[in-house]
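The structure's right below; bear with me while I get my questions together.
Up next, subunit A:
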Amino acid sequence: AEVTVEFWHSFGGSSGDALAEIIANFEEANPGITIEAEHVGNYNDIVARLQAAIPAGRGPDAVIMEVTRYGLFADRGVLMDLTDYLEADPLKDELFDFAREVGVYEGKNYIVPFNSSTPVTYVNKDIFERAGLPEDTPLTTYDEILAAAQKIQGALGDEGIYGIAAPGQFARWGLIMDNDSDLIDSVSGEVLIDAPNTVEAYEWMASLVHEHGVASADNVTDEKTGRDAFFAGKVGIMLNSTGNYRQSKASLGDDLIVRPLPCNKVCAAPIGGAGIGILSTADAEVQDAAYEFISFAASAESNAIWFAGTGYMPINRNTADQPLAAETLENEPGIRVSIEQLDVARGRPRPPVVTWMRATEYDMWQAMALGQRDVEDTLADFAKRTRVEAGRVGQ
Partner candidate 1 sequence: MTRETSARALWLINGLTLLAAVIFLSPVLYSIWMSFQTSDAYYSGGVDFTLRNYDVAVGQYNFARYLLNSVIVSGIVTLLGISFATMAAFAFARFEFRGGNLMFGAVVATLMIPSHITLIPNYLTLARAGMLDSYAGLILPAISSGFAAFFLRQYIRGIPRALDEAAYMDGATPLKVLWRVIVPISKPAIFSMALQLFIAEWNNYIWPLVAISESDLFTLQIGLARLYRVNPGEDVIDWPLVMAASTITILPVLLGFVLVERHLVRGITMGAVK
Partner candidate 2 sequence: MSSITLRDIRKSYANGPRVLHGVDLDIGDGEFVVIVGPSGCGKSTLLRLIAGLERCEDGEIIIDGRRANALAPQDRNIAMIFQNYALYPHMSVLENIAFGLELRKVPRKTREARAREVAETLQLTPYLDRKPGALSGGQRQRVAMGRAMARDTSTFLMDEPLSNLDNALRNAMRTEIKTIHQQLGATIVFVTHDQTEALSLADRIAVMKDGHLQQFDTPAAIYDHPVNRFVASFLGTPKMNFVTSDTITGWTGRRGVELGLRPDTLRLHREKPGAASIEARLTLTEMTGSEVVLHCQTQSGVMSAIAHRGQELPAPGDRIWLEYDAAAAHLFDMQTGARV
């Protein structure tokens, strides 16, 4: 029978092209199923759309959801439990561990990852050279990074070049993990915002801006500026998602070096990106078809297309064997760094309160990084409010 799956996603540009190709392949392989894909906007836009659509019963059948923010939808029964599907699917074993874990909320699988990313360390070789830093300057600990940044700042600050781009939220989370902590414990759900290691991490990150001045305050209020400055060759080090690889490469060419995230206390990296979930309101037949598609999209063939066409990471162990992916890996040594980092990558917690926490974190970070509030106080306050909020939305 003919089945149509309505699918909301957030990919435009080259990502959109890659997705379209995957969908076309899927439809060719499954003649009875039509995927009606719609580029809604970004993750937030999808949420806003869903928000209006759900009470009206007009939601899609499948939807891309960001990996830290589907918890609420799972919790409220909007997303269907995919555990049984996945158990029966050979895909289960093909997925990297991190990728499987990302879709699990309270022991059940709600989304299957589609696009994954992780922060890495980008370095501008030319700037390093000019600042007198060797290409392989160690960038493993906070101190090493700060030292490198200061060296650059000292040498090239007059040219308007900054040592480092202030980390964005994704990278901040990674740096906290590297300091052997987290914002919320992924297992117990305990709020760790005011844990000593978290405080230490924030203190260091904030000091980059307001104490040492090796990062531009612009990056604090508008994360894009740090990235744009790196592309423009105005920043020596940038901690940012793998999703920036292509533009970095295009902008810096051979001057681009990709290194793993630092490992201040432990080596760790957060997984970002999104997975595809199915709405529990969809017809059973449609749900089956949707799962077919999800599975297909995560297969090695599809993932290779995706990987080659975008900056996102492979999620399927077999992806690298695909000719297309192999070729990409061959030509882009930088990408290998991030793939190697996947060994230490893990998903982030995703209870309902995360949404609130992430929305509020920007404000807190600004206050700390711009030196307006003491880090310890801020985080204590933030932690307290997060606990209250967790109590509210958790019920």
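How these were chosen: all candidates are chains of the complex that A comes from, given by their letters.
Methods note: a residue touches a chain if its C-beta (ideal position, glycine included) is under 8 Å from a C-beta of that chain, and two chains touch if they have at least 3 such contacts; residues count from 1.
Bear in mind the structure is a predicted one, so any value in this text is a computation, not a measurement.
> Just to confirm the interface: in this complex, subunit A touches which of 1 or 2?
Here subunit A touches candidate 1.
> In the complex, go through subunit A and note every residue touching candidate 1.
6, 8, 10-13, 15, 38-45, 48-49, 51-53, 55-58, 60, 66, 115, 117, 168-171, 223-224, 227-228, 231-233, 240-241, 243-244, 246-247, 250-251, 272-274, 311-312
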